[in-house]
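Only one protein chain is missing from this complex, and each of the others stays in its spot.
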Amino acid sequence: MTRVLFLSLLATTACSRPDKNGGEADASRPVVLQAKGSDTMVNLIQRLSEEYAKVSPRTVVAVTGGGSGTGIKAIIDGTTDMAASSRAMKDEEKAQAEGKGIHPVETTIAFDGLSIYVHKDNPMTQVDFDTLKLIFGSEGTAAHWKDVGVTMDCGNGDDAIVKVGRQNNSGTYEYFKEHVLGTEGKFTSTMDQSGTQQVLDVVGTTKCAIGYGGMGYSNPGAKHLCLAKGKTDACVEPIEQNVLSGNYPFSRALFIYTNGAPSGAVKEFLDWSLSAAADKVVAEAGFVPTPKSGAAPAGG
Amino acid sequence: MAEIARRRPPSYTRHVEFVIEGLIRLCGVSAIIFILAIFVFIGKEGIGFLLRNVLPMLVSIDWSPTAEPPVYGILALVVGTLWCVGLSLCFSVPVGLASAVYLSEFASDRARESLKVVVELLAAIPSVVWGFIGVMILNPLLQKLGAQVGLNGLNGAIVLALMTLPLLVSLGEDALRAVPESYRQAAIAMGATRWEMVWRVLMPAAQRGLLVAVLLGVGRCIGETMAVLMATGHAVRIPTSIYDPVRTLTATIAAELGEAVRGGEHYQSLFALGILLFAVTFVVNFIADRTLRGRRAS
Partner (left out) sequence: MSEPIIRCRGLSLWYGSFRALDRVSLDVKPGEILSLIGPSGCGKSTLIRCFNRMNDYPYVRIEGDLQVAGYDVTSRQTDALALRRDAGMVFQRPNPLPLSIRDNVLFGVRLHAPRTPRSVQDGLVENSLRAVMLWDQVKDRLDHDAETLSLEGRQKLCIARLLPLKPKVLLMDEPCSALDPDGIGAVEELMGSLRGAFTQVIVTHNMQQARRISDRCVFMLMGELVELGPTAQLFTKPVDERTARYIEGRYG
C-alpha cells in the first residue's frame, strides 16, 4: 500500500522542493521536509513529525515508506531531504552517491529490535539463531516443525513450516540475512511481505507460520519468541531495556541519511528528535530511544 | 442555398475542417508515438541486461537480486505466472462462457439487462480491492478448506478468475450474438433442443470469437499486478500443490521497482522482466487479433 502511495508521491516530490538547507528568508512560509525510506521507520518518523509540529508549526515532514532501499535510492537521486534506513548504506551505494555529487551523512535516530513471530497456538516459546538458520537458510534442513523439535498439527496432520519474510530490498530482510544467515547466506523460499504488519497478518492467521519483522508490531493471532544467540545461551525477550542494554541479540540502529551534515530545518528536526523531549514518542512507536549519555549501546 | 453559403463562407469551412483534421491526425499519431516511446523506454533499460543474462535467467529458479552475488533466475516467476493464469482459466473459462451462453440464449430481456449491470460492476472494481478480497475473504476461507497458507496460488487464481470474468462474459456474449439467427432457426427447426443448438451450432460458429475472448482474458491475467501481489503469498518457488504460495512476474516488478537503485543491475533486471511480459502479452494479443481477422475474412 505504501508503495502505491510512494509511487504517486514520487511524481510530486520533484516539483515541491523549496530551499530547506539554508535560505530561510521568509519565516512565515511553511517548510516541507521529505523523509523517505524504511517501512519500519514510517510510523516512527510520522509520530515524530506530528509532535515536532507542536514545537515548530511551520515545519511539515512528509513521510513516505517503500523500504530502506527506496530511501537510499532517493537520497542518491537527490529526491528527498532525509532517507530513513534500517540498515547502513552499502559501500556500493555510497560510491554511487559520491558519483552524483551527493555526500550522505548518517545520524542514528533510534534503535529497533527485530522480533521473531509465530502463531499463538505454537508451543514454541524461544528460538536461537542456529534454529532460525535451519528454518530460513537456503541450506537449512528444517521443512517441518518436527525437524526443530516442535509438535504441531496445522490441519490434515501436516506440520510443514510456513516461512514468512520481508521483501528482498527491505532493511529488515538485509538485517535478518546478515545476522542469521551471514553475508554470503541465502534465504530459502519465503512468503515475501511488503511490511512487518503484513508479516504479522499472515503469521496471525496461519497456524504453522513463522516470520520475522520489526519490534513495534502486534497481531492478536501472533506472538513473539524469546531469542537466544546460541543453543545454550539464555534467551532474551525483545523489550526496550534488553535492546538498549545490548543484551537482545537482534537489535539494530535506525538511521537518517542526509546529503552533507544536517543543516537548517532538517538539523532542527533531527536535533529535536534526538532530544529527551522526543524519547516518549520513540518509545510509543515501539522503538528504543538513543541513549542521552552519548555512548551508543552495543549490538545492532 | 444562397443564404447558407453566405453564412458559412467556404474559406471558413475549409479552415475549420483543416484544424479538426489536424487535431484528429495528431491524436492518432501521438497514440503510436506513446506506444513506441514506452517500448523504447522499457527496451532501453532492460534489453542490455536481458541479452547479457538470458541463459542464467531462464535456467535458475532462484530470484535473489540483492544477494551477493545476485542471482536473477526467473523460472519460478514464470512458472508462478503461468500457474496462476492456468488455474484461473480453469475457473473463468467454463463459468464465463456458461454465463455468456446464458445471457445470449436463455436469459429473458430483463434478466439479461440486470445481469449485465452486475457484470459491468464487477469490471469496475479496482485491482487493489480484489487484492483485499483475496486477503480478507478467500484467505480464511481457503484455510478452512484445508490450505495451510490462505495466500497462495489458488487464491490468486480465484481473484484473477473473478477479474477476468466480466471480459469473458461480455466478449463471449458478443461472439454468440454475432452468430446469425438463421443458424439457430435451422437447428431448432430440425428438432434440436436449445442446449443442443448451443452446443452443436453456436459453439462451433462462435469458436473464433470465444477464443479471442479467452485470449484477451489470458492477456489480462498475465498483466494483472496488484491483486496477485496481495493474494498469491509472494513466495519464489515452483508450486507442487494448488495451495502453495507463488510469485508472479508482475508482482515482482511492483514490489521491487520502487526500491531498486535507478540504473543498477536490480533495476535493469526488473525492466528485463518488463520486456518479457510485454513480449508475452504482445504475442497473446497478436494471436487474438489474427484469430479475429480470420473470423472476419471467412
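Things worth noting here:
Order of writing sets the chain letters: A and B. Residues in each chain are counted from 1.
Here, a residue touches a chain if its C-beta (ideal position, glycine included) is under 8 Å from a C-beta of that chain, and two chains touch if they have at least 3 such contacts.
Predicted, not measured: the structure shown is a model, and the values here were computed from it.
Although one chain is omitted from the display, it touches the following shown chains in the full assembly: B.
Summary of contacts with the chain left out: across B:G28, B:G146, B:P204 or B:G263, the touching residue is B:P204. Of B:L103, B:A187 or B:C221, it is B:A187 that touches the chain left out of the display. Chain B residues in contact with the hidden partner, per the touch definition given at the top, are 180, 182-183, 185-193, 196, 200-201, 204-205.
As a working rule, only the chains that are shown with their structure count from here on.
Separating the centre of chain A from that of chain B, both taken as means of CA atoms, is a distance of 36 Å.
Residues 3-4, 6-7, 10, 66-70, 72-73, 76-77, 93, 96, 138, 154-156, 158, 160, 162, 167-170, 173-174, 183-184, 186-187, 189-194, 201-202, 205-209 of chain A touch chain B in their complex. Those residues of chain B that touch chain A in the complex are listed here as 62-68, 76, 128, 135, 139-140, 143, 146, 148-151, 226, 233-237, 245, 247, 254-256, 258-262, 264, 266.
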